[in-house]
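With one protein chain withheld, the remaining protein chains of the complex are depicted in position.
In this document, chain identifiers A, B and C correspond to the written order of the chains, with residue numbering beginning at 1 in each.
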Amino acid sequence: MIIVMNSSATKEEIQSVENILVNLGFKTHPIYGEIKTVIGAIGDKRLLDTEMIKNLPGVENLVPIMKPYKLASKELQQNKTIIEIGDLKIGGNELIVMAGPCAVEDEQVFYATAHKVKAAGAKILRGGAFKPRTSPYAFQGLEEQGLKMLDIARNETGLKIVTEVVDTRDVETVAKYSDILQIGARNMQNFRLLKEAGASNKPVLIKRGLSATIEEWLMAAEYVISTGNPNIILCERGIRTFETATRNTLDISAIPVVKELSHLPIIADPSHATGSWKYVNPLAKAAIAAGADGLIIEVHNDPAKAMCDGPQSLKPDKFKELMQELRTVALAVNRNI
Amino acid sequence: MIIVMNSSATKEEIQSVENILVNLGFKTHPIYGEIKTVIGAIGDKRLLDTEMIKNLPGVENLVPIMKPYKLASKELQQNKTIIEIGDLKIGGNELIVMAGPCAVEDEQVFYATAHKVKAAGAKILRGGAFKPRTSPYAFQGLEEQGLKMLDIARNETGLKIVTEVVDTRDVETVAKYSDILQIGARNMQNFRLLKEAGASNKPVLIKRGLSATIEEWLMAAEYVISTGNPNIILCERGIRTFETATRNTLDISAIPVVKELSHLPIIADPSHATGSWKYVNPLAKAAIAAGADGLIIEVHNDPAKAMCDGPQSLKPDKFKELMQELRTVALAVNRNI
Amino acid sequence: MIIVMNSSATKEEIQSVENILVNLGFKTHPIYGEIKTVIGAIGDKRLLDTEMIKNLPGVENLVPIMKPYKLASKELQQNKTIIEIGDLKIGGNELIVMAGPCAVEDEQVFYATAHKVKAAGAKILRGGAFKPRTSPYAFQGLEEQGLKMLDIARNETGLKIVTEVVDTRDVETVAKYSDILQIGARNMQNFRLLKEAGASNKPVLIKRGLSATIEEWLMAAEYVISTGNPNIILCERGIRTFETATRNTLDISAIPVVKELSHLPIIADPSHATGSWKYVNPLAKAAIAAGADGLIIEVHNDPAKAMCDGPQSLKPDKFKELMQELRTVALAVNRNI
Partner (left out) sequence: MIIVMNSSATKEEIQSVENILVNLGFKTHPIYGEIKTVIGAIGDKRLLDTEMIKNLPGVENLVPIMKPYKLASKELQQNKTIIEIGDLKIGGNELIVMAGPCAVEDEQVFYATAHKVKAAGAKILRGGAFKPRTSPYAFQGLEEQGLKMLDIARNETGLKIVTEVVDTRDVETVAKYSDILQIGARNMQNFRLLKEAGASNKPVLIKRGLSATIEEWLMAAEYVISTGNPNIILCERGIRTFETATRNTLDISAIPVVKELSHLPIIADPSHATGSWKYVNPLAKAAIAAGADGLIIEVHNDPAKAMCDGPQSLKPDKFKELMQELRTVALAVNRNI
């Protein structure tokens, strides 16, 4: 950590900051510049809350040298985390595609969609039973009844299940039915939910918040890992920018950045990011080409009847076509689906 | 609602969209342009989920004419909502200042701060007992012990209490000790928490999410009002932008915009928005000049020892000075403190 | 165009808006809703400045139905524009890679780099002679001397040349030496420069502005096309967001969006977008997978000595490797390099 003192800091103020740092367990190295003094503070204290130092008299700024996350970082673990769910591996050479409708609604449509995404090559079935909706008047999900439909679809197709949990009080129930717990973008900094999901010992898929930095996203993962649960899948789903042609801006750069900083697998969600099925195909390919470990894609047998996010859902035929094209792109970057 | 058909939409597609709209209860008025057809759909159906219409064949876009919120809108209620807590009124001509430390920590420091903000003219005491922190290693709050300290401070000073709730499971407990429940920026779209807080029948202060539009913020209010609880205070606390000189960008325009759209009182939080005590004074004045109904300001007796957000906390003397200056600014816009 | 009248608009105000629209040449279709009236205005008047209508009494909002650009839009021209420079075609099935250093500096290093990017398969040589730099104290380019070095490199290697022009007074000189005129991100709305570049009759490469919407970017293209010069290459180079792990956020979605809206070729610049050579490889692949018509990549023989943007420059060996890998990705999406 580097502490930058302002140009009018007194000797006493500098000495006082050094004393405090030493008391916290740092070794200090002051550097006296022509205009400003900076203090190097040696010691890996990232588990220490050092924000108060910023407020000491004479301090201009505090520059961390170490990343604030530890368990999620590549410095701690060089090898990529591979998550095993039965015989399925997420984070290995094989790319994993999760697919299904935004929400679980009509039973027959849902099972039909499940069979079709399975046939096209998806390994995991998605479908929301608890839906976080912007409007209180919008469809909020079938709740436990939806979870039961997910369970039936799993038994019928052999697909694994990923579904969202939105309330600490539901974690136990959702964990009973689902193979992976999804933390939605709006809950990425719902820290209580992160801890509760971590404690369930199911793998946790963490969507990036709409305005979360990559560092904050990795800190959300750190919350889960610090409960003792290392099985985390990060999911880039678009960030909020000024552009309005797409619902959000899929930050594809986040894929190589996360791979540089962390050992955790990362997938992309082109459906929510763009908000339009027309752009799902090119962005799914882009994510794979950039190194993503998988994708989560909305597929609906009858998008015009979807009660949620119909406009961004692919029909099963388009999804099948996409899966075939993705196989070629995956091979081009030495992966397979 | 206006449905814009794309330039290659067929007669059958246009007819089909009209039929669906009629079935949903709208009256339809198609307008045939040279290149595109648009369909006007008459009827106030904002409680209806119409997103699926976007996905009908031939539809290019859907333009809502009505706002998606109803109970929070000025169209429904012209008069400003005034929230009464004992003899205190929020939303009236008198501006209400909430002040106190970010978190409740040391007991004696906390009570001393409480007495000083009271003396300076604050009417409500703030202090977090449950702290949502970016890092799992940072201080997370004293929880119920902190709530008890808030209660003691209330009894000692006569100040009302506002404190944050971060988990649906804690709403009942927090409501027992607090006069106002605060929903933090990170939980603005934690819809379950909004509903639970609404059901407590305590006034709810909703901070704007870091990347929330004003419309989404009013929808969060709509969630609370739709539980039957009309006592909502909106709090602008800065949005995330590319600028790094301040922690966030206080969107002062949101104050007149909210006053144009809604009957709910709105206050500003210059401390969290800027992240630096140096900018709290000018931005507090700006918020009042722009029409805010109050402020929430961090004050700490010994900011250098604060375990949370010290750099943005005013010392009691600076706060007292600010309160005096704010009185003049308030008078200049025909309000008083 | 749809004009939305506010809920308190009077009959007279509605009539007055209709009269004005009719005088402007529109046919009008009012739709009287329960709460608001909207007026459909038929006629393709996008060359008309209709902003003043927003300001008429009783008007709440104006919703354009047609895009504001015409010559750049796919509605006017379905077939993709293919730009021919000698035997080179930009916008066809073959992907075009532009490569070279950020700025033309040391003569021998520059020629050596030029030969190496040619050997690796680049078709166009980049290199700035006029550099728009954030600091007045930073290297501003060799100006005409740099242009002459570009010319020599062209003669030596057979590569075409793309270089930036930053001042209307330099357009003629730059056009004398260069095959393509580059308009930088900071000048995307320097409308005089766009017109002057258009008038040169050289192909114009328009970088997207740091905070430009796709629509504004296409309007910049419209400025050039409206001078009679249809040879425009759009270049996505990252937009400004709150994320700081990369310099900017490469908006890969812009590639399929532009292809949906316009007939103009679009390329991507992963070097400037990310600011780091480490991320150039995965993002170059992502851009191709998403459908880009080419790339512009910084390559420098000795990045540690580069006076400008060294950190984002690939060494020639890494560039050669990338080109080989890109060939496979291109084939996977039915393109070739």
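The criterion applied here is as follows: contacts are C-beta pairs under 8 Å (C-beta built on N, C-alpha and C of every residue); 3 or more make two chains touch, one makes a residue touch a chain.
Quick caveat: nothing in here was measured; it's all calculated off a predicted structure.
> Can you work out which residue in B:2, B:183 or B:252 touches the chain that's missing from view?
Only one of B:2, B:183 or B:252 touches the chain omitted from view, namely B:252.
> Can you work out which residue in B:55, B:168, B:190 or B:211 touches the chain that's missing from view?
B:211
> Just checking the interface: what residues of chain C touch the absent partner chain?
Touch set of chain C with respect to the missing chain: 46-49, 51-52, 54-57, 68, 132-140, 166-169, 186-187, 189-192, 195, 209-211, 216, 219, 222-223, 226, 240, 303-311, 313.
> Which residue numbers on chain B touch the omitted chain?
Residues of chain B in contact with the hidden chain: 211, 213-215, 239, 241-246, 249-257, 260, 273-274, 278-279, 282-283, 285-291, 325, 328-329, 331-333.
> Suppose we count only contacts with the excluded chain; which residues of chain A make the list?
These residues touch the chain not displayed: 2, 4, 7, 29, 31-36, 38, 40, 42-44, 63, 65-66, 75, 240-242, 244.
Just so we're on the same page, only the chains that are shown with their structure count from here on.
> Among the chains here, which has the CA centroid at the largest distance from chain C's centroid?
Comparing chain centres, B lies farthest from chain C.
> Which chain wins if you rank chains by how close their C-alpha centre is to the centre of all protein C-alpha atoms?
Looking at where each chain's C-alpha mean falls, the closest to the middle is A.
> Taking each chain's centre as the mean position of its Cα atoms, how many Å separate chain A from chain B?
Here the centre of chain B sits 26 Å away from the centre of chain A.
> For chain B and chain C, let me know how many angstrom lie between their CA-based centres, rounded off.
39
> How far is the middle of chain A from the middle of chain C, if each middle is the mean of its Cα atoms, in Å?
Here chain A and chain C have centroids separated by 31 Å.
> Mind pulling the chain C residues that touch 2 or more other chains?
241-242, 244
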